[in-house]
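Missing here: one protein chain of the complex. Every other protein chain is in place.
By letter and in written order, the chains are A and B; residue numbering begins at 1 in each of them.
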Amino acid sequence: MLTTRLDKVLNWGRANAIFPATFGLACCAIEMMSVVSPRYDIARFGAEAMRASPRQADMLILSGRVSIKMAPVVRRLYDQMLEPKWVVSMGACSSSGGMFSNYAVVQGADKFLPVDVYVPGCPPRPEALIYGIMKLQDKIMGDKAMGWRERYQAEGTGEVEPGIA
Amino acid sequence: MTDQDPLAVPYRERERSVTMERMGDQPVSGTDALLEDERHEELFTLNIGPHHPATHGVLRLLTTLEGEVVRDIKPIVGYVHTGIEKSCEDQQYWKVITFVERMDYLAYYFNATAYCMSVERLLDEEVPPRAQYLRVIHMELNRIASHLFALATGALDLGAITMLWWGCRDRDLVLDLFEMSSGQRMHPRYIQVGGVFEDIPPGWEKKVREFLAIMPTRLDQYEDLLDRNEIWLERLKGTGVISQERALELGVTGPLLRATGHPWDLRKAMPYSSYEQFEFDVPVGHFGDNYDRFKVRMDEMRESLKIVEQGLDGLPEGRYITSNRKVALPPRHELATSMEALIHHFKLVTEGFRVPPGETYVAIESPRGELGCYVLADGSAKPARLHMRDPSFVNLQSLPDMARDSLIADFIACVAMLDPILGGIDR
Partner (left out) sequence: MPDATGLELIAQRIRSSLGDEAVTGTSYSRGQATLDVAPAAVYDVLAYLSKGDEEPWRRLMSLHGVDYLPAEPRFGVHYQLLSMERCDRLNVRTRIGGDEPHLPTVIDLFPTVDYQEREVYDMFGVVFDGHPDMRRILLPEDYTGYPQRRDFPMGGEPVLFTFNENQYPRWYD
């Protein structure tokens, strides 16, 4: 009884104080910065505290196309984030490769990391991104198990440093 | 390192995609004399990026530091390499416009115009004067939006967050105009081969004039905010100086070159799209430092406002797109009545138009400098090769020259005022 209540309070707190990582990839990054601007003002949803370091952030907004050169970097950033963490894939390119079906672009960021919310558009309007973040908040508030590895049945896929294990 | 088990290799080894050998133990050029001095024994290599808030995207900079002083910088690019040029070779000419807009994503009208102008030159297609004026108006509004965003993010890098709010506020006003005339905030695909996609809607001109009335006051506000700010002045004045001759050697164009005092502006030097009919000045700087770059951008916004106003005043009547049905889609209402229009529409949409063989290079003045578009046509409906000479890509080469032997803080100011757009650099 008490633990479920506590969970709810914790999730409520998590959902309403998301710290996004400042991470811009391409065109969508411009719209992502517009979200912070006075007209759209993501502070209304408690997610205005952009953090430059992934270690301080708990939401990664993949704003733009992920190239094959960038994919290892993105994955590394994601691994550096602390649990619980969420990923919003913003725009067509990071969701599915979009119009760039060619040799250089990873066809969807979900090939190498778990994505929670996909926001369609090329680029999505800031309102669309805010709607995606609201969907993510719903998800956080309803989600008891916070670790993404349990959520996605992905135990044992973590970074292995030889010599430690 | 074994090939069999990738997990046995440390993570850092696995993900490394760029060799650092050249930075390794070799002395960096120009620092040999200092190395002999006992006080300057150690050079420190610091990797900034690709994920760093001050690099405007995913630019990676390998900096060699000596204490707080930057001795060498190696920009490493390619983290948003999208293969757009390859994708364009697989698209029909009119579909390519969608792709090229996504290269330099703050100057989408310019990309589309450069591309369309090169295709028009291959086709020998005349653009109606009204379409040329509409292009100019949109490009200049786009220039304002781009400079505003450059200023906003640049100020953010230097720690002035108010400028970000204000810059985004006024950029949204421009984007509203784009949304009204062409349907989307970014990448509207408004510029077409042979003209523009649609005539401006009723009431748009009034909204633009409202914006033109507001904007000068807003620009004054920015100058009040930044130009009298001691920190801003201290960080920009005298930093990142590059000489005019060196800038020219490195192929630097745009506000960076004009900040060194060279009045090279393609709108004046080689007018295109009826720029010769507009009255405007080309602002230049004196010293080629970061402060001049900031001032040149501010003044360019004022000049752009003048151009937009003249464009609205002198907007000619007539067609907004060429009447050549082989290139431009017929108007919607004709489809119901005219068989020929329907056939043309069908042919254009399914097959696209064919462009006679040839190659051409067209350059226009984008907010960052000379934006050139090279198109090779082989007679089919798809371009055989498309190459964009992106100004950010060339201008980035001047970063080591600007920032060498300055402090790290000044080097951040250099990146901010250089205004590189990584989508344009990597394409």
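Assume a residue touches a chain if its C-beta (ideal position, glycine included) is under 8 Å from a C-beta of that chain, and two chains touch if they have at least 3 such contacts.
Nothing here was measured: the structure is a model prediction, and the numbers come from that model.
Note on the undisplayed chain: of the listed residues B:A54, B:L122, B:M301 or B:L348, the one touching it is B:L122. Listed residues B:L348, B:A363, B:M402 or B:V415: the one in touch with the omitted chain is B:A363.
Checked against the hidden chain, the listed residues B:D72, B:E85, B:D172 or B:E365 yield one contact partner: B:E85. Listed for chain B, the residues touching the missing chain in the whole complex are 17-19, 22, 77-78, 81, 83, 85-87, 89-90, 121-122, 124, 248-251, 253, 264, 269-270, 358-361, 363, 370, 372, 374, 376, 384-385, 387, 389, 393-394, 396-397, 426-427. The missing chain lies against chain A, touching residues 68-69, 97, 100-105, 107.
FYI, only the chains that are shown with their structure count from here on.
Chain A and chain B, compared by their mean Cα positions, are separated by 28 Å.
Of all residues in chain B, those touching chain A in their complex are 7-11, 14-15, 17, 50-53, 57-58, 78-84, 86-87, 98-99, 102, 105-106, 149, 153, 164-165, 168-169, 171-172, 185-187, 422-423, 426. Listing the residues of chain A that touch chain B in their complex gives 22-27, 29-31, 33-34, 36-39, 52, 54, 64-65, 67, 69-70, 72-73, 76-77, 99-105, 122-123, 125, 159-162.
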